[in-house]
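Would you mind keeping the following structure in view while I ask a few things?
With one protein chain held back, the other chains of the complex are shown just where they sit.
A and B label the chains in the order they appear, each numbered from 1.
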Amino acid sequence: MSGSTINVKTRTSRRRPWIREHAVSLAFLTPAAIWLLFIVIYPTIDTIRLSLFNESATKFLGLTNYKTVFSTDTILTAFRNNVIWVLIFPFFVTFLGLVFAVLTERIRWATAFKALVVMPIVFSTTASALVWATIFDNSPQIGAVNAAVLTVSDWFNPPGAYPVSAAAGQTVADLVGSNAHAKKNNTIVSTSSARAGGTINIGLEDITPATLTLLKAQDAVKPQPMSGAITGVIWRAFSPSDPTNKTDVLPGELGLPLLHLSLVNSQGASVATTTTTTSGQYKFSNVGAGSYFVELGSSNFGSGFTGISWLGGGSITPVSGLGQTAQALLSVPLADMAMIITYLWIWAGFAMVLIGAGLASLNREVLEAARIDGAKEWQVFRRVTVPMLAPVLAVVLVTMIINVLKVFDIVLNMASGASVNATPTLAVEIYNDGFTGGIHSGVSSAIAVILFLLVLPAMIMNLKRIKGV
Amino acid sequence: MTTIAQTNDLTKRRHILRRMLPARGPSNIVLGIIAVVWLVPTVSLLVISLRPEAAFGVSGWWKALLDPSSLTFSNYRTLFGQGFVAGGLLDSLMTSIEITVPATLGVVLFSCFAGHSLVFGRWRGRDVVFLTVVALMVVPLQVALIPVVQLYRELGTLFGLNPFGTIPGVIIFHIAFGLPFGIFLMRNFMSGIPKDLLEAARMEGAGEWKVFYRIVLPLALPALASLAIFQFIWVWNDLLVALVFLGGNVHTPLTVFLYDQNHELQANYWIISTGAIVSVVVPLIVFFSFQRYFVRGVLAGAVK
Partner (left out) sequence: MASVVLRNLTKQYSGNSAPSLEMLNLEIDDGEFVCLVGPSGCGKTTALRMIAGLEDITSGDIEIGGRVVNDLPSRDRDIALVFQSYALYPHLTVADNMSFGLKLRKVPKDKIEEAVQSAAKILDLVSLLDRKPAQLSGGQRQRVALGRALVRDPAVFLMDEPLSNLDAKLRVQTRAEIAQLHHRLQATMLYVTHDQVEAMTMADRIAVMNLGLLEQYGTPRELYNFPSNLFVAGFIGSPSMNFVTMRMNRNEERILLTGMSADSKIKVTLTDEQSEILRQSDANEIIVGVRPEHLVEGSIDHPGFSAVATVEVIEFLGNDEHIHAMSDDTDLVAILNAHSSVARGDSINLSAPHDTVHFFHPTSSLRLN
């Protein structure tokens, strides 16, 4: 209680808890930090390093690996495929998402629809790829697409009764046995001609017994000539007992039913048509003067449409006449299109949900102002709604572009056989070069680095966006 | 007090004033068609898995729809009947679970902590760290594969434990690449929690851990649930990482199982379809059961 100043030492009680707060807070960050540092940040830097070395990482190669990357065919093909994916997929998926989002605003069962369309994301890309691989399968017994395509095409362009198998290398000419020759337009014409009352027989070969059974062929019967008519038989000139004799109708040989025949005059015009019976016989009645040939139309031998080989090695080549490499680089493998369709099925829901949320948050009054200003519904949509949606659309686009740069699972599971060479993507190449077959970590790393560089613009865009927030 | 004439006018007016494009009817039709198209692949897979092995390739699966009695569970019985034989369906299912559950838990846990630290911590440099996390979100995991394999090998030489070829090895990798998105999600959600709540708690003497455990965590449950779903589905469906780290292994997850079946034994479509259905069922259950968590609005009334 003296008058001297009392030195009140304020306990630094505020300090200690403050530090402890800091410590705990930083401790919270530590597990994540360690994980990210060791498994993400350090390895990324190391990959850059590896890309500059040889496969056993012993010799420094500088940019050699990168040179290799840009001169290897498979890798260049992968680049091309990634370009195809990036050019086509993001825009279509955003477009689909926009259409779905807009349409679902009008219906009552929007939630159910959204759940349905979003569901494929939940399936693994692997499973989805396998499902669609069956859908796109060549065989119409398996692939729904080809089954549908063939049903439609058969209706317009039905196959003939005696289809020629181009796949087996068979041509119409191979069918000719005797007294006929094949013409360039895939018809078969009789060599001999006849007048009214005469006969023309044509023997064909190289026809499978299965076809004959299917068509219920009977034994061939030599026809009787009739006055005023031209008759004949078209038969399968093959007898095991006398294989070389193709001009005579031997017992046991079968007639060829359901062949569409035309009677062709000496000028080449068709004057009548008829169809052969189950024993291969035909008759043209009331034939006029002059000599005639019998013609078997090409429709008899058409194989109809055999289906599209979606996942095969076929490509759509838009430009022709360039060098082989350029050609290869500019063509679009059909399999890519099939896979893109599959990927659309998987991701359209994602785009729809995001754009739907953006749509719901739009200021309705601005749309009303547009309507009052005189805009019709379509104009409101095009000039006001879509521009106001621009940020959301951009997010969807960019996210999908990044997604597609890394596309892997679907290629691995859908491409097979012929299309494997045409459809790899960069991610597939990284895997192939890094982990299977000839392991070349340098090249694999180089591709990975390139992939990373491709993704970099998106990263910068994201950072800009977040920083502004 | 509308007269009959006026009532008739009403309906007329309603028709005319209705928005022109796109009208309700056509929307329903178009979307109905799209819905059916969207269902076809899934239904086809289901149907194929319910048909006997011999039927595949002989007739299209759609034929079975006309003859429902031909559907059978025999494929499932066969594959499940194998029990836990290595490389079989059940074994792969178990492996998928063994990988996905820990990976999900790990990401959720660490993201929670990290998010809290980034939002409520008061240390300098938070923004830089967050920006780094945002940057890392786009890094493709291909970029880290080879070095991590080598890292694992070095761990093996240093500690005798090489995670390569083991399930923990896969889990570690998945956690790492799930963290950037997880931290981003949690951080964004947590910054919506009013700081007043925490300050009130701190004034009552709660330390940082208590604040996290009793206030932030319960409030962050909705975001936790979403993150858990995303992460679960992502890891469950992954193929690349599993191939790289467990490629030739005896026990592989379902995605690798399907991949192997597809590439080695092409005619085994009955196995593939059955396995695919099984692999799809689990994420579907997760998705639908966690959906309810999204609806919570816990913050209402918490701050006055």
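Definition applied: a contact is a pair of C-beta atoms (placed from the backbone, for glycine too) under 8 Å apart; a residue touches a chain by one contact, two chains touch by 3 or more.
Since the model is a prediction, treat every value here as computed from it, not as a measurement.
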Check the options A:217, A:237, A:338 or A:384 and report the residue that touches the missing chain.
A:384
Option touching the unshown chain, where A:133, A:355 or A:370 are the choices:
A:370
Subunit A positions in touch with the non-displayed chain are 363, 365-366, 368-376, 379, 383-384, 387-388, 390
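Note that only the chains that are shown with their structure count from here on.
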Show which residues of subunit B lie in contact with subunit A when the two form their complex.
19-24, 27-28, 30-31, 34-35, 38-42, 44-45, 48, 56-62, 109-111, 113-114, 116-118, 120-123, 129-131, 133-140, 142-148, 150-151, 172-173, 175-177, 179-180, 183, 207-209, 212, 233, 236-240, 243-244, 247, 254-255, 258-259, 262-263, 266, 269, 272-273, 276, 279-280, 283-284, 287
In the complex, go through subunit A and note every residue touching subunit B.
17, 20-22, 24-26, 28-29, 31-33, 35-36, 38-44, 46-47, 50, 100, 102-104, 106-107, 113, 116-117, 119-128, 130-135, 139-142, 144, 147, 345, 376-378, 381, 402, 405-406, 408-409, 412-413, 416, 427, 430-431, 434-435, 441, 444-445, 448-449, 451-452, 455, 458-459, 462-463, 466-467
